[in-house]
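Here's the structure, in structure tokens; my notes come after.
Every protein chain except one is present and positioned as in the full complex.
Every chain is named by a letter (A, B and C) in the order it is written, and numbering of its residues begins at 1.
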Amino acid sequence: MSQRNGTIRLEVRNVIKNFGGLQALKGVTLNIEGPQLVGLIGPNGAGKTTLTNIITGLLKPSQGQVWFNGKRIDTLRPYHIARLGIGRTFQVTRAFRRMTVLENMLAPGLVKHPYMSRKELEKRAYEIMEFLTIDHLRHEMGGNLSGGQQKLLELARLLMLEPDLIILDEPFAGVHPKLQRTIYDYIQRVREQGKAIILISHDMESIFTLSERLVVLNFGEIIADGPPEEVKNDPAVIEAYLGKEEEDEFI
Amino acid sequence: MWPIPDILLDINFFQITSSYIFRLILEGLLIGIIYSLMALGLTLIFSVLNIVSFAHGEFYMIGGYVVYVLLTRFKGMPGLVGIVVAALVTFLIGAVFERLFLQPMAKGKVDRPSEYAILVTFGLSFFLQFVLLGIMGPFPKKAPRFWSFPPIDLGVIRTTKATLFLGNIPLSGGRIFAAIIALLALGAMLWFMFRTWTGWALQAVSQDRNAAAVVGINPLTMNTLAFALGAMLAGLAGAVLVTVFSWVPWVGVPASAKSFVIIVLGGMGSIPGSLVGGLILGVVESLGTGLFPDPARAQAYRDVFGLIIFALVLWLKPTGLFGREL
Amino acid sequence: MKRWMLIVTVLAIASLALVACPQPTPQVIEKTVVVTKEVEKVVTKEVEKVVTQVVTKEVEKIITQEIVKTVEVTPEKGRCAPETFAELDKMEKPVIKIGVPVPLSAPGSVTGGQAMQIAANIAVNHINENGGIMGKYPIDVVFYDTSGLPERGRAGAEYLITEECVAAIAGEYHSAAGVQEKEIAHKYGVLAIFAETWNDKITAAQYPEVFRIAPASSMVAQADAKFFSDLGVSWVAIVAENTDYGVPASEATKERLADLGIESEIYLAEQGTQDFSALVSRVLQDVQQREGKKGVLTLITGETSYNFEQQAVEGGLAPAEDLIFVANQVAANHTEFWANVPDGNYMTFRRVGVVPALTKDNPVAQRFIEDYKKATKDPDRFPESYAFEQYDALMLVAYAIEKAGSLKTADLIAALEALDSRENGYQGAQGVYYFKYGVSRPVPEGEPEWMWHQWPDPAILFLQYWSDGQPVDEACVIWPEHYQTCGTDYVVPGTEPPVKP
Partner (left out) sequence: MKFRRIYILWGLTGIFLLGLALYPPLVGLQPYWILVGMTALFYAILASSWSLLAGYTGQFSFAHMAFMGLGTYAAGILIRDVGLKPWQATIGGILITGLVGLVIGYLCLRMRAVYLALFTIAFAEIFRLVVKAEVKFTGGPNGLEIPPYTIPDALQAVFRFFIPYWDANPYVPAYYFMAVLFFVSLLFMFMLVRSRFGIFFRAVREDEEAAAALGVHVVNTRVLAFVVSSMIAGFAGIVFHHFIGLIVPDQMQIGRMSLIIAMAVIGGSQNLIGAALGAIFIHFSLEWLQSIPLPVAVLQQLLFLEDIGFSVDLNAGVLRTNAWRMVGFGLLLMLTLRFWQNGLISPVLDWLARREAAETVAQRFQAERDMDAIDDVQAITNPAEAGNPSSSSEPAS
């Protein structure tokens, strides 16, 4: 794994997104600079996934801009943004179901290194798979994997792309606890490589322990932004989010 | 305000109504009603099952054959009985096919349901065409007419056996009959969809399967019902048109192509869309054929006019006129 | 991965195309092949083969011309039919096989193919009932489904000749397939009698093996034009189907109408069109803009023509006093016609081939018609012209074998060419068959090329109904004049003919 030199800089500038009459994002501004782990939380419907989709180009913002490393990316297509170095996972896993795990891994690998020899790439893929404990499944079809294994596969696939900024959408949801440990390790390792991470999770415990900075989104607005301890005690956050935590758990 | 152009003041309404263009439009509307009936079936299937049935034309074909067989085997049978039987037969075939081949899809027993749906309905169309070719033979069949106008002569309206003259405009009797039946069926269908519990249930399933299931509607039953009803509507269209056109096993191919045009034009899954789309297609085809500059190719391009609209709509506005957001 | 492998493949494909065919080809598709040695060899061979009394200079010229036109020069090996009766006797089952290529599946006209199949089976029964040819060699027909596609026609002829070892080919409905079949028949030197292929090219190629008992399309076009001209029509709407039959036929008719000073307009329709209403409106619009007598000519075959005729009547185009509406010959199917075309009185139609009235004195035809009605289980179904032609084509083959007393193609050709005039002709179900021109009597200058091995007398008649529900036997033949059965030409709508047949 190559260590990243230079800066990582994501700027979300006053992004507004309307779906018909509904305003999902009401002017979100967010700056992420350098390697850091940003936790993004908020109750259901707060606009977390919408924001993610806008950053990765799956949705176009109604207003506002997104810049990454000095380049405006909200006008670009998703594949282009991915090639610039923003990788993501999906809330519901989206492994390529009729491709083997290895082929799943090779797809982003071949994007990043189109002319690298297949052997070399496979070696890299094995390394990552081994780390994520799915190497024994390498010739299994993606669709045959269990839910947790698919999550791991998604994370592994992401590493093959070698992105600078990783957006993890609910990596812990519905995952067997022992796999959660693997994912913790993964996050730690990615951080050590000097990548920025945006972590979206409902798992309060892990997000408070992992993140250096916490952003709270509610009804399409950022209501708090800062170190976890500070945010934890922010009355607005408690009001909007933590106070209703039990209901959320229910859903 | 703009001054009214002279040309508008000169309009002679009698001239318009007996004009070529007006005649073309009237003919287009007449056939468009029957197109609508077919498209309504396809729309129903699409909105509930979320698939496009590529075998729609074959139900149309079977409906026609049923009427043909009944009317030729049992001489003197009222035509309406034949139409009802045709509707029942196509309903049953549709229901059986849905149970056997589409239900596994709804139950999640099939990988890649969207691909499966395309191929399996396409396969059904292939299969039914050749079964009917085997049974009925390739000779075109034409059902005996069971409808003649009584002789009327009221000046403006007069009739011969097969034609109703509206002023100078002759209108085909077979088509008027078909259009009346189609209108009745459309009315019944709309009443069913908007005024009965089952109709509401179908709409509920088409809007949200899970929510519908929660309130006690069995989506699988509704799937079967929708597919069978859709097939029945196509069968009905075939049953009324078999006396107007001649029937061969592949008669459904252009008919289903027209239904595709209509549902895409009107917006996939939209009931008003399929009605309006049918009328638009009828008029466009009629006007296109009537006004295409080179007479030698006018009729040859008839199906092309609809298909070009189709391609343009698919490309520029895939949601069609009344379609919901995809 | 290995990009070079992709590049190599692309290069391989490109070089394959380059290497395989770098020779310049003649730009003109008309075959102006320079006479080579091989060709000369064939010239002599042909001359030997053909039994001619006097080999004049003219004959030689024609033969040379014919050779120049062909591409395949030597009859290929591969034909496996027995050449002599002695060979036949040695076989386990001495049966003479005859190939019948017909369309039995779409996109071909299955209607035509199946009717021809029925007719062919009747012919087999008739030939075999007394033991077969020369009393001891029964014939057997081998059908091949050509789908009306050229490639299937080619494959079919190959199959019949090389696999089924047929002694001759008789049949085919579609010109597209027939044009290919004639090439194969010529290649192997197998007699081919074409039953319902109207394309001029079939006989215009002037292959010695190829005969035709259907009219050439030019003959029909000529008759149509003459008909309108004789009735004083000034403008004709030609409604043709968009097929290998309709397009050339409509163009030929337009040309011939123009020769006779009649204006015309062609309207093409996809075969299988169901809805003609807009086209009918259009024709009506055009008709109303013209003065004088007008005509509508339907060059649409099968049930599609019923659709057009029904819709034309419903659309107010016919019947009209100053408009002569010529329906397709399926209108001769009278019960169906009246079921499908209400108010269809005063419709005229062209019938290629005989009408019931003309078969009354012909025992061959009577017998065939009776059997055909039995076979189709339809007592009202008068055989279509292609059924007649298929039957006669097989009977002609049987006649040729019997007459020649040989199975050699050259002998069969000679036997058929011996039918040189109506007096010497062969009495078939449709009429007396004879061939004016052929190897022994080349087509003279001024006569069209397609008269080669072409039966010159197919009946092209125009009939007219005049009252509702009328049977076809009672319809008047109104043209040509010497066939008239009611003593009148066009029956004006609203009147009855002076003499009923």
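By definition in this document, contacts are C-beta pairs under 8 Å (C-beta built on N, C-alpha and C of every residue); 3 or more make two chains touch, one makes a residue touch a chain.
Since the model is a prediction, treat every value here as computed from it, not as a measurement.
Novice: Touched by the hidden chain, which of the shown chains?
Specialist: Per the touch rule above, the missing chain touches A, B, C.
Novice: Among the options A:G34, A:G174 or A:P227, which residue touches the chain absent from this view?
Specialist: From the options A:G34, A:G174 or A:P227, the contact with the absent chain belongs to A:G174.
Novice: Have a look at A:G20, A:P114 or A:P235 and name the one touching the chain we're not showing.
Specialist: A:P114
Novice: For the full complex, which residue in B:F101, B:F149, B:F165 or B:W200 touches the chain that was left out?
Specialist: B:F101
Novice: In the full complex, which residues of subunit B touch the absent chain?
Specialist: The list for subunit B reads 51-52, 54, 100-101, 104, 110-112, 114-120, 122-131, 133-135, 137-138, 250, 253, 257, 260-261, 264, 297, 300-301, 303-304, 307-308, 310-311, 314-315, 318, 326.
Novice: Given the full complex, what residues of subunit A touch the hidden partner chain?
Specialist: Per the touch rule, subunit A residues meeting the hidden chain are 56-58, 77-79, 82-83, 87-88, 90, 93-99, 103-104, 106-108, 110-112, 114, 133, 136-140, 142, 144-148, 150-151, 157-158, 161, 173-178, 181.
Novice: Where does subunit C touch the missing chain, residue by residue?
Specialist: 1-3, 5-6, 9-10, 12-14, 16-25, 27, 29, 76, 78, 95, 104-107, 117, 124, 140, 142-143, 145, 148-151, 154-155, 158-159, 162-163, 175-176, 180, 242-244, 246-248, 268, 270
Everything that follows uses one rule, which is that only the chains that are shown with their structure count from here on.
Novice: Per-chain Cα mean versus the mean over all protein Cα atoms: which chain has them closest together?
Specialist: B
Novice: Taking each chain's centre as the mean position of its Cα atoms, how many Å separate subunit B from subunit C?
Specialist: Here subunit B and subunit C have centroids separated by 39 Å.
Novice: Roughly how far is subunit A from subunit C, centre to centre by C-alpha average, rounded to an integer in Å?
Specialist: Distance between chain centres: 74 Å.
Novice: From the mean C-alpha coordinate of subunit A to that of subunit B, what's the distance rounded to whole Å?
Specialist: Distance between chain centres: 49 Å.
Novice: Going by the contact rule already set, what residues in subunit B reach two or more other chains?
Specialist: Subunit B, residues with two or more chain partners: not present.
Novice: Would you pull the subunit B residues touching subunit C in the complex into a rising list?
Specialist: 20, 23-24, 27-28, 31, 137-140, 142, 144-145, 148, 160-163, 165, 170-175, 241, 244-246, 248, 250-251, 254, 285-290, 295-300, 302-303
Novice: Can you list the residues on subunit C that touch subunit B in the complex?
Specialist: Within the complex, subunit C touches subunit B at residues 105-106, 110-111, 114, 242, 265-270, 272-279, 281-282, 285-286, 302-304, 306-307, 310-311, 313-316, 336, 339-340, 342-343.
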